[in-house]
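The next block holds one structure in the form of structure tokens; read it before the comments.
For this depiction, one protein chain was excluded, whereas all remaining protein chains were kept in their positions.
Our next item is chain A:
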Amino acid sequence: MKEFFVKLSHDKVGIMGFTGIFLVVIIGLFSPWIAPYSPEKMFTSHVMEGPSSQFLFGTDEFGRDILSRIILGTQVSLKVGLISVGIGASMGLLFGLISGYFQGKVDSIIMRVMDVLFAFPDILLALAIVAVLGPSLSNTMIAIGIVFTPVFTRTVRAAVISVKESEYITSAVAIGVSPVKIIMKHITPNILAPFIVQISLALSGAILTEAALSFLGLGIQPPNPSWGGMLDASRTYMEFAPWTILFPAAAIVFTIFCFNLFGDSLRDILDPKMRKS
């Protein structure tokens, strides 16, 4: 772990991404204390005002402070991102390892199910799942988790198949190591790089999907603040009140950008050829 931070400190882009994520996480964790106002408080005399010293990012159609809503929305976005990717990644890892290592019939069954899920566009599938389960925070996370499972399964499976052909796996088999240990100790560590990169991409993807779902009205329900929901609410006014849409969009872009930068640098750090004792 210490080694990891030493490596990170040599990578400027990685630091930028990491700092950005750190900032977003801090904002998310302490949002109720950081936000200047309550996200639901309506300043009826300041409806749709542009950025000012009182309201840094302006106010929306109900006179609510956009900055406060973005800050509170961070919490939602991060929570949805982390938990849904957690669901998708762990299911994908499990299915991918089983599928890739044992192959044959199990592989065919798992992969055909994944193909079916994969055949639907992300948003459509997420919409369908949310429509069945009913719109709520936890159902949004489950839906996004399911949407991301096939991508993880495929990434992991492909990596497992390529790693499985390496001679060090044959060598472990020849030594008499059990399949479970081979999967845990030899295969999993060697597929982590693509897996982690996939996580960083999926995190931003999940945040985006949540925004899209909320934008379509099936994600986080108003008046709870969420970035996607804010975009939805302000889309009608964006011509004459661009700040209402600009700042939530910037929050989404910034977060996703940081996750991608960090994911990229993670991949480099996790490459064993860059490792020194």
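Quick note on the criterion: a residue touches a chain if its C-beta (ideal position, glycine included) is under 8 Å from a C-beta of that chain, and two chains touch if they have at least 3 such contacts; residues count from 1.
Criterion: contacts and distances are computed from a predicted model.
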{"item": "Choices \"Formate dehydrogenase subunit alpha\", \"sulfate adenylyltransferase\", \"Dipeptide ABC transporter ATP-binding protein\" or \"ABC transmembrane type-1 domain-containing protein\" - which one is the UniProt name of the chain not shown", "value": "\"Dipeptide ABC transporter ATP-binding protein\""}
{"item": "Touch with the omitted chain, as defined above, among A:S90, A:T170 or A:T236", "value": "A:T170"}
{"item": "Hidden partner chain, residues of chain A it touches", "value": "166-168, 170-178, 181, 185-186, 189-190, 272-273, 275-277"}
